[in-house]
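As you look at this complex, bear in mind that one protein chain is not there, while each of the others sits in place.
As written, the chain order gives the labels A, B and C, with residue 1 at the start of each chain.
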Amino acid sequence: MTQQVVRSAAANGNGGRDVNGDLAQRYLSVRAVTESIAAVLSAEDQTVQSMPDVSPTKWHRAHTTWFFETFLLKPQRPSFREFHPRFGYLFNSYYEAIGERHPRAERGNLTRPGAAEVGGYRAFVDSAMVKLIHGTSPEQTALRQLVELGLQHEQQHQELLLMDIKHVFSRNPLAPAYNEKLPHHVASTPTPLRWTEVDGGLVEIGISATDAFAFDNEGPRHKVWLEPFRIADRLVTCGEWMDFIDDGGYRTPSLWLADGWSTVDREQWTAPLYWQRADEQWQLFTLGGLRSIDRAEPVVHVSYYEADAFARWAAARLPTEAEWERVAELHARPGAGNFLSSGRLHPASAARDSGIQQLYGDVWEWTTSAYHAYPGFTPSEGAVGEYNGKFMSGQMVLRGGCCVTPADHVRATYRNFFYPWQRWMFSGVRLAAQA
Amino acid sequence: MTQQVVRSAAANGNGGRDVNGDLAQRYLSVRAVTESIAAVLSAEDQTVQSMPDVSPTKWHRAHTTWFFETFLLKPQRPSFREFHPRFGYLFNSYYEAIGERHPRAERGNLTRPGAAEVGGYRAFVDSAMVKLIHGTSPEQTALRQLVELGLQHEQQHQELLLMDIKHVFSRNPLAPAYNEKLPHHVASTPTPLRWTEVDGGLVEIGISATDAFAFDNEGPRHKVWLEPFRIADRLVTCGEWMDFIDDGGYRTPSLWLADGWSTVDREQWTAPLYWQRADEQWQLFTLGGLRSIDRAEPVVHVSYYEADAFARWAAARLPTEAEWERVAELHARPGAGNFLSSGRLHPASAARDSGIQQLYGDVWEWTTSAYHAYPGFTPSEGAVGEYNGKFMSGQMVLRGGCCVTPADHVRATYRNFFYPWQRWMFSGVRLAAQA
Amino acid sequence: MTQQVVRSAAANGNGGRDVNGDLAQRYLSVRAVTESIAAVLSAEDQTVQSMPDVSPTKWHRAHTTWFFETFLLKPQRPSFREFHPRFGYLFNSYYEAIGERHPRAERGNLTRPGAAEVGGYRAFVDSAMVKLIHGTSPEQTALRQLVELGLQHEQQHQELLLMDIKHVFSRNPLAPAYNEKLPHHVASTPTPLRWTEVDGGLVEIGISATDAFAFDNEGPRHKVWLEPFRIADRLVTCGEWMDFIDDGGYRTPSLWLADGWSTVDREQWTAPLYWQRADEQWQLFTLGGLRSIDRAEPVVHVSYYEADAFARWAAARLPTEAEWERVAELHARPGAGNFLSSGRLHPASAARDSGIQQLYGDVWEWTTSAYHAYPGFTPSEGAVGEYNGKFMSGQMVLRGGCCVTPADHVRATYRNFFYPWQRWMFSGVRLAAQA
Partner (left out) sequence: MTQQVVRSAAANGNGGRDVNGDLAQRYLSVRAVTESIAAVLSAEDQTVQSMPDVSPTKWHRAHTTWFFETFLLKPQRPSFREFHPRFGYLFNSYYEAIGERHPRAERGNLTRPGAAEVGGYRAFVDSAMVKLIHGTSPEQTALRQLVELGLQHEQQHQELLLMDIKHVFSRNPLAPAYNEKLPHHVASTPTPLRWTEVDGGLVEIGISATDAFAFDNEGPRHKVWLEPFRIADRLVTCGEWMDFIDDGGYRTPSLWLADGWSTVDREQWTAPLYWQRADEQWQLFTLGGLRSIDRAEPVVHVSYYEADAFARWAAARLPTEAEWERVAELHARPGAGNFLSSGRLHPASAARDSGIQQLYGDVWEWTTSAYHAYPGFTPSEGAVGEYNGKFMSGQMVLRGGCCVTPADHVRATYRNFFYPWQRWMFSGVRLAAQA
């Protein structure tokens, strides 16, 4: 987190507002969202790790708490006594500077602390955090920024928690629903795909130093040359994906990157994750359980390899992240879209409106851009410098947030990143093409 | 289970006794033991599978229930409706004849059914089973034998449950105790090892057709020629094992079988499982938590490879299963020993009595005998024929029961079996030698 | 090699014979066989290791030479200078007592020394060995026994060399023949299988101290109780194996040991090794190239798991090694059979004679006996003590020699051993049954 770009809404000019009160309020509100997501899950649900990429629910709840304990309470409060002497070892995710930690793939072996004890840990830290926040002086801007980083971090884990529990449930032959009362998906009529032309030229992307919060990897703002291009006005649909499958998409090596084809072969992929064939019909496993697929709804849970192959089959390509960000600046508004707060927990079909649809929310959109440092990037000093920079190798950028992202967590410059073979996140496809 | 040898106590001549009542009583009593073992475990504890060999507690509770539902209730009661249509898939362990089943290594991914729902499953089946037992006619001997098989099966899982939860807890850096109030281990004075001479000759081992229950693999009774031999009067102790370690036992290839040495090298073994070095002292992880080691107590959780290497280092050998059984018939009484009911859940030091000590209970004793069929062995017809016979390859026989075995579950002819590299069961060593 | 049982033909009472001359003659003759087997192979053929179990031809040629250099020349000749200072590291197979060695799986990475240089190594050692042999005094019996052990060791590697090069060639899509001019296999009429009854009782098996050479694992001679049994008069044929396949043998779990079934599943076995399906016909890859299968010829290259499953399908079983040895003593003569010297390099169909056929030669016959120490077994002192004893775990005994075994290398007490999943050796099946 470079100091130039990270700014919390709470950090600056207050004009008489109760800055600390606002921040404490926001702290409690974000923390409560996590607990409400977890509340419908049993103790057993919260314990399982169905693959090394997945973490147990109670681990997410404890790790986000550890973040505040480690980066705020311990450094700021000399008299602070940690909740448990070994929780630092158990709930450090990947911060080498903080010290040794429990191996990631072993998180599912921890039966203790139980879900209820984790609740106690959260309450303990929340109480201390609220005191800490109320005690900050006006000039402790950096400290308030760090609280905001912790909250943004917690929002990321709210999304991860839902991705992860979906994967856990998908491995159970009983196909349990996270929530059986999700709004029922209503099949709709597919809208035809239309292309929007975007001018090229020397543009700027990335975050500049402003008051608003951003992660260090979103900056510095810098110039990029763009050739003119076209962008699809909506996401690729399940119906289009069925056509790809029916046309032998998963059996035609010439459509695939070499690494993609070897993955298809090794993993025996024949469809997106969570698609199941039953009685010649495609079924979809969702957080609401198993149901049939609507041709009009966006495809989700596809890897970069699949997105890239689909685009080649469609005689198009994926956008670069600079192109995506340019479109976002010209055509969309961050807060609008199908986010966590809609309660759907699944992407929705495109509206029949004119203009670029679904850019924010619904699904993370794969770009062809490798996740690398922007020119002039330097990570923050200290342990939080490990937050983003050390992952800048081998992963691809995704943009726009998805249906399980908190609405106020995403913006035009936001860079998500995953390995090209991963697909348990809510990832989908928007096509681009040369102008 | 060959029909000649399997006999339940409940199966025969009753002389006016209430055979069905007795069996129902025994049924409920064995089932209650399982629940009492599980009762101290939280929902999270009951869910985790820390390695493929281990099963979650709630899986054990459900699988033993499935056994009665599948082999008794469904075949015997045409109107019986199973508790849940998918439980047959989830809780079949390895019976190919019954059909497809959930992969073993995936048992830890099941958050549902929860521990409480498994309790409901058990109650449902118990109720139907008690009715079934009370309704058997005097001549339905085979049916009562099958109930007895189910109870013996459940007793095996009582032991497995405790082995497994010990392994689960051992993977947690918090080192939780299964029971913090276990009887405290009191350090004692080691007794010197003495040898007993046993005559050779043509002996018989194995079970013959009698009234008592036995597994099919214990028969038929058959002749074996034994040369005279010597047998140790007590188990190998932790103190002796420390001497082996200090003498470079784990670093000296000439002491080891080739497969054993490559396992030591690959797994980086330097001591028995659950031994930890801390501040130049050996600590022991037990079901009562972590504590220091008593030189006089028996070593436990060693593999066949380690037992064999130790014996070579000690200029002795392990007994064959025929030798062990001969000793048992001459020198010991099955019911006496440190079993599950003692509540220690750990082997105890040898008494200073004369005679062969610790033959039953405390630890399973490795023999040099591969687990193969006795001459003339034929497995039972039907699915229960898979109970034992198909495992007769690659495993070694252990004898005598251990501190987590129900006391009435073991006898002189009882054959337990594990792969030579396994050591999460309560396995230990008794030495033998040529006369 | 226990001193009681190992006796070389050259070691004793000579009655005027030139003991040293005879041994030197035998030495050169055995060594020449190795070179003649390798002579038809190119430098490239001699270099490849197609799986970790396989060693390159030139490695076999060098390792057998290293054996004489290490166990004879270096200890016996103080002035002896080894051929190359690093060959001890490269060509030690598994003797821990000799020191560090090149990892087995890396043998195929050695391009140097080349095949020609290995020839130079052999000539160098042969020259020194002949001098050593001629210089032995009459009382140096142990030394001459060690020469004999080296020659028996070389004979084992002659067989291994042919097994291994067969595997190497089998991995080449060009399906090269080791020898294109092998005697052509002539299809014959299958003979019906007949059973011979054998009495039970207290018998003795194993080698006793005699003049003839034997490996340490063949003794001591000891008593075994046998029940009466029946033994098949010939080997199982390919035609019978086709019936097993056609009857779903490889798809029926109830026929298999649990470990066998998981191997079938993981390795996708549907037939013996080297069987290929082409145009609805079974083809066989042999040392003479690819050809069609004769229903009458013995099946070869089957694992223990397959042999055991076939026997179960045939309502029979495999013999124990004691039963096999009893049959051999009653019914067969070691030297007679289809051995290396026949030049067929493949098992031949059974003759239509009466009596037990094919007991020696053709294929190694799987027994149900785990490869363990006989009662009272102690391995030799020193490095050669590693020859046999340390492999006594996890493997099964095979008996009788095969079509690539030197005829004078096998006897009734000879114990070969392999893991139950291995099948690149010339292993086949003779059935047994209860009387």
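Note that in this section a residue touches a chain if its C-beta (ideal position, glycine included) is under 8 Å from a C-beta of that chain, and two chains touch if they have at least 3 such contacts.
A quick note: this is a predicted structure, and the numbers were derived from the prediction, not measured.
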item: Chain not shown, its touching partners among those shown; value: A, C
item: Full-complex contact with the absent chain, from A:79, A:254, A:281 or A:354; value: A:254
item: Among A:18, A:35 or A:96, residue touching the chain not depicted; value: A:96
item: Option touching the unshown chain, where C:47, C:141 or C:303 are the choices; value: C:47
item: Among A:145, A:286, A:349 or A:368, residue touching the chain not depicted; value: A:368
item: Touching residues (missing chain, whole complex) on chain C; value: 42-48, 50, 58, 86, 89-90, 102, 106, 108-115, 168-169, 171-174, 176
item: Those residues of chain A which, in the complete complex, touch the missing chain; value: 94, 96-97, 202, 222-225, 227, 253-254, 256-261, 304-305, 308, 368-370, 372-373, 375-376, 385-386, 390-394, 420, 434
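Please note the rule applied: only the chains that are shown with their structure count from here on.
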item: Chain contact graph, described as a line, ring, star, complete graph or other shape; value: line
item: Euclidean distance of C-alpha centroids - chain B vs chain C, Å; value: 38
item: Length of the line joining the C-alpha centres of chain A and chain C, rounded to whole Å; value: 61
item: Of all residues in chain A, the ones touching two or more other chains; value: none
